[in-house]
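With one protein chain withheld, the remaining protein chains of the complex are depicted in position.
Chains here go by letter, A, B, C, D and E, matching the order in which they are written, and residues are numbered from 1 within each.
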Amino acid sequence: MNQETNQKMALAADSSSTREKIKELIYATCLFQDDLDWNAWLNLCAEDFEYAIRAYSPEIQSDMTYISGNRDYLAKLTEMLPKHNSDTSPLKRHGVVYRVDIADDGKSAAAVTSFTVFQTQLDGINSHVDAGESRLFLVGRYNDRFLIDGDEIKFSEREVRLDTRRLDKGSHWPI
Amino acid sequence: MNQETNQKMALAADSSSTREKIKELIYATCLFQDDLDWNAWLNLCAEDFEYAIRAYSPEIQSDMTYISGNRDYLAKLTEMLPKHNSDTSPLKRHGVVYRVDIADDGKSAAAVTSFTVFQTQLDGINSHVDAGESRLFLVGRYNDRFLIDGDEIKFSEREVRLDTRRLDKGSHWPI
Amino acid sequence: MNQETNQKMALAADSSSTREKIKELIYATCLFQDDLDWNAWLNLCAEDFEYAIRAYSPEIQSDMTYISGNRDYLAKLTEMLPKHNSDTSPLKRHGVVYRVDIADDGKSAAAVTSFTVFQTQLDGINSHVDAGESRLFLVGRYNDRFLIDGDEIKFSEREVRLDTRRLDKGSHWPI
Amino acid sequence: MSSRNHAQWTATPNLQPGEWVDSRIYSDHHIFEEELEKIWKKTWIPVCHESELNNAYDFRTMTIAREPVIVVRGKDLKVRAFLNVCPHRGNMIERRPAGSFKRGTPSGTPKTMTCMFHAWQFDMKGRCVNITRREEGYQDRLCTADVGLRELKCEVWFGGFVWVSLDDDIGMTVEEFAAGSLDCLAPSLNEEPLEVFHYHKAIIPCNYKLWHDTNCEFYHDFLHYHNRITGFNDAYFARKNSGFKNGHINVGSFEVQYDQYEGFESREALSFPHLPPNHWYMIDMFPGVNFNLRGSALRCDLMTPLGPDRVMIEFRGLGLASDTPAERQTRIDHHNSIWGPFGRNLHEDLLAVTAQGACMHSSAEKRTILHGRHENETIHDENGMRHYYEEWGRWLDRSPGNPDMNFAAHKMQSVADNAQRASAGM
Amino acid sequence: MSSRNHAQWTATPNLQPGEWVDSRIYSDHHIFEEELEKIWKKTWIPVCHESELNNAYDFRTMTIAREPVIVVRGKDLKVRAFLNVCPHRGNMIERRPAGSFKRGTPSGTPKTMTCMFHAWQFDMKGRCVNITRREEGYQDRLCTADVGLRELKCEVWFGGFVWVSLDDDIGMTVEEFAAGSLDCLAPSLNEEPLEVFHYHKAIIPCNYKLWHDTNCEFYHDFLHYHNRITGFNDAYFARKNSGFKNGHINVGSFEVQYDQYEGFESREALSFPHLPPNHWYMIDMFPGVNFNLRGSALRCDLMTPLGPDRVMIEFRGLGLASDTPAERQTRIDHHNSIWGPFGRNLHEDLLAVTAQGACMHSSAEKRTILHGRHENETIHDENGMRHYYEEWGRWLDRSPGNPDMNFAAHKMQSVADNAQRASAGM
Partner (left out) sequence: MSSRNHAQWTATPNLQPGEWVDSRIYSDHHIFEEELEKIWKKTWIPVCHESELNNAYDFRTMTIAREPVIVVRGKDLKVRAFLNVCPHRGNMIERRPAGSFKRGTPSGTPKTMTCMFHAWQFDMKGRCVNITRREEGYQDRLCTADVGLRELKCEVWFGGFVWVSLDDDIGMTVEEFAAGSLDCLAPSLNEEPLEVFHYHKAIIPCNYKLWHDTNCEFYHDFLHYHNRITGFNDAYFARKNSGFKNGHINVGSFEVQYDQYEGFESREALSFPHLPPNHWYMIDMFPGVNFNLRGSALRCDLMTPLGPDRVMIEFRGLGLASDTPAERQTRIDHHNSIWGPFGRNLHEDLLAVTAQGACMHSSAEKRTILHGRHENETIHDENGMRHYYEEWGRWLDRSPGNPDMNFAAHKMQSVADNAQRASAGM
């Protein structure tokens, strides 16, 4: 095993471990958000993290933004949740990271995750009959971007791109 | 590439391969259980493996155990299935391992898997009309624990934590 | 760290990277097929790639093939789609690679992926009311085979094995 | 011995009236609506257990015959029930299944029920304590005294179950309604406080009475490998199945051989107070409630009819409030092994009524359902069902054997038929 | 030439009675229930193929007009049909779609049908062979001879299809019912045993007759790129569309140019017996069955109406039982290319009737549906549908053009209208 091979292996291992870390980060957001731990979620995001939920409408034949904001905005929004009346039926994000692309300079990356969100009814309708029933809520993709700074990787951007556009009551929670 | 780097790489590779093996083990349980190969499933479990299905009930505001038992109990239960009348509509467990934590001493690990279970109707209702239709059956998480002994990794514990509490006919099968 | 360890590590890393590449290939087909990019999909397949959708029918107690063909056949079929009237409601394949087995000679591999397909209604029914609603469409597995030629890995076979047999309108699109 | 043609299949069975029912009582839309009005809105329902609302300001919500109900425990610790409907514009006041009003809600202050819509508030006695901007909007035309909640009759009875009736004029207590049917278990349940440890729900595509029938008879032991292996002996078959006023029944006890089922164990160590080891009592109350005590664990089924071919069943498991954690876990295991959603018997029972329901969906042909076994009123007798449907016929004023006929005609018919059969030597 | 206002749109079409129908026949709840009673419960239905129950004790289950049916092959290899309903308490006896009674079930012994609920047992001739604890529970009041299954008329006919009727008094054989409509394919299907290789189902939100219409006419070739490219020539348009007694029709054959569609191939090598190469016959039987032979593969559609705007269609594909595996695979490929759930034509057909159904859901406005093409009774003529609805009107005693009118009035009206039009020189 010569020096060059050694270096190539090291680099490959490096990029493969970055790739794994990125997947873990994405999956961590699913867990944190499912558990309504908004702070833990936002702590995985860079200061100037930008979040948006978007969908293409075949009705108006145009791309739409359903909500957007930076980390600060999301922090405020989630802090104020207790002041609002919400459907608190738990959501479970079920994502699979389909693709991770690390920039040539190793300083940023992008990832595509296919997800579904299931909602288990709690207090959104007639709880005596409906609570405890799980339903498909959303289908879409996460298009994420990352900043890589040595060992530290943070989300710089998340676009939630929804297929589902029958949103019914919608939600107070970031997806 | 010095000795130290080499060692760090070896350790990292080791832990990353343990991580991969754990994911593979979890996915293997999904395949085995989907295929009703209960023995193959239980062979992945340690002698004193403990299994439980649990859920929190917002109705009685308390944690519940829906079934629990050790490997032996599960072996007996699954062996006796042919003596029982069951809905044999096939289930497909759709899990994504979200998190693997290996203990510092490398002797045990824990993993969190988000799952959905889909049921394709067979003989549970009016098969002429319903058989072949797939429906969402359960949403939840696997909280698994593992024993690591050198190359050998075994399940020491599985908690199936359900969101879904409208269980309708329920099931004779471990989830 | 001796020479032998070094070699073992290199081999392990190799097989683990092949494994990763195979997963990425499978996930790439999900993305390409979701996006109706049939060419990009078929470019991941070997010349003599064989594709089939199969299911077991408990009604006629026999295995069935619902469609089958080689790469060429699929290319023709997908090219001719614009001449056909189709339900163009977007599908999202949600797959998790459960198992990758690399042949001992390292020249081929097999993989099992558990998948669900969700359909977001567009033009298949009464679009005013239904468009934008997501529904479970199919549950099944991909049984894939691969040819490995040095760095190049290609699909040699895909069997889509469906649990779902209530297919309603069916589809003009390969799953 | 042969198969039957249509005429033979649809002929009146050669049994006594009352020994069969017409399947339309399980499937007809009109009869179903009548049952809600004439039975379910006129009876006592054990909607939950007091341990589900232990503290002042705790609440539980549910529905009876589709009407939203809330049960709350007052500052005075008394449990009261109300329609969970706001007097202003009919909103459901509380959406959660359970919780506490001790803390405030986004639109409301602590210790009150607040309708989130326009924030009208009510105290634990159902009195309206605040109308937002009342003076501005209602001047002297409407005051809080006019818009209290609708209070419902409510009793805590029989081991701490909370019973509610939608009928102000029901004219009997729960005890009177039970008419002695609860007595066999009362000592075991009233000795010390109970606690719910299990709750799950099933929505099944069958009529609620099919579930009640299954609970009322043990002839379906053949469905359960567990019952056959742990039960079948002389004592088992000698258990009495007794009817009580108002359509209730009891099934007497015997000693179950739990250890005959591989992996299961004796329940002796954790028997409920005053219950002999491994004994098993069952009470089926009209119109759709079941109490079932198998040694160490009490089960209660409550049916909520959702349609002629749709029922929600809520399953509760209860132990003693004084249980140690280890005792509790054992009770839970005992409960689950047979009765849990992943247990051996419950799945089989639900499977059977689903299949039965698939033949008695709301547009199915009329069929004859036999309830004609006589076995000295022991557990394979079908007297439990005959007793139930006699009561059912009375409440609806319909004949269960021919719901197009009224109940009096049915009784006379029975008498006449019997006389005729007797004189014909049948 | 212009668009139309409401009055023009709803005016009676300037066509002969019988050349249009009222859309309410596709959407009205009451008419739908009447169809089940007066048509579907009174006719022969090919519920499955004999190859689905090859051996003694094999069974298949299904429903006809919502009634559960089981077909079993006896020890004597004869195929018999029964209601899949237990005479005891109406449970569905067998829940599986298919299987064998050779092995026992959890609640039953081998070679019998066992109702899992209380384990009553029946033999393959529908005779009750065991009532559990009969003596204890029924004494001399009920014996097995009283409680046989309800047997249904059953014939194996036309290439091995299993035909069942719920009507004991149907008064005609399948052959008589078919009235010659099956003759065109009989030589091809009866020469040697067939085998089902394909089964799938679709539940479509449209009336079953919309699917039957589509099967009855080829005018919708414009929907199918495959048909246009492989079919349109003089021979194609010359195919005859012929009516038979009882509402059935045939579509005559011609030679399809399969190789005109890229990727498809000639089916010559695997033609069914006695069928000229690449030829294509179609039979549409009243009230909702289709047989379709395209060279190498036979398709059969069976409709099960689920509601006025909901139909289940079961699609079967058949080859010869003697096929080698390679031959079979080729037949399967041929079948799938057009007719499979991922094939070119089936998806288009189902898409079209779904869209049609969306305009004729159960609360839609009444519209006029035109069946007025006359093209010498060739395949773009709409005579197939006219023939069908004439029969339909007779069975229901309703006019298809105005279902509020009875059939006789409709016929007289037609004659009168014709006379009037003729005298008016229209």
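Just so it is clear, contacts are C-beta pairs under 8 Å (C-beta built on N, C-alpha and C of every residue); 3 or more make two chains touch, one makes a residue touch a chain.
This one's a predicted model, so the numbers in the text were calculated from it and none came from an experiment.
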Chains shown that the absent chain touches, full complex: A, C, D, E
Which of E:Cys143, E:Ala179, E:Ala355 or E:Ala409 contacts the chain that the document leaves out: E:Ala355
Positions on subunit A contacted by the hidden chain, ascending: 53, 55, 57-62, 64-69, 72-73, 76-77, 79-80, 83-87, 124-126, 165-175
For subunit D, the residues touching the chain missing from this view: 33, 66-68, 80, 82-85, 87-92, 95, 106-107, 116-119, 125-128, 132-133, 136-139, 141-142, 144-146, 148-151, 167-168
Residues of subunit C in contact with the chain not shown: 82-86, 122-129, 131-132
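Definition applied: only the chains that are shown with their structure count from here on.
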Intersection of contact partners for subunit B and subunit C: A, E
Greatest separation from subunit A - chain, by CA centre: E
Reference subunit B; chain at largest CA-centroid distance: E
Between subunit E and subunit C, distance of the C-alpha-averaged centres to the nearest whole Å: 35
Euclidean distance of C-alpha centroids - subunit A vs subunit C, Å: 25
Numbers and ranges of subunit E residues touching at least 2 other chains: 68, 92, 95-97, 106-107, 116, 200-201, 203
Two or more partner chains touched - positions in subunit C: 13, 58-59, 94, 96, 116, 136, 165-166
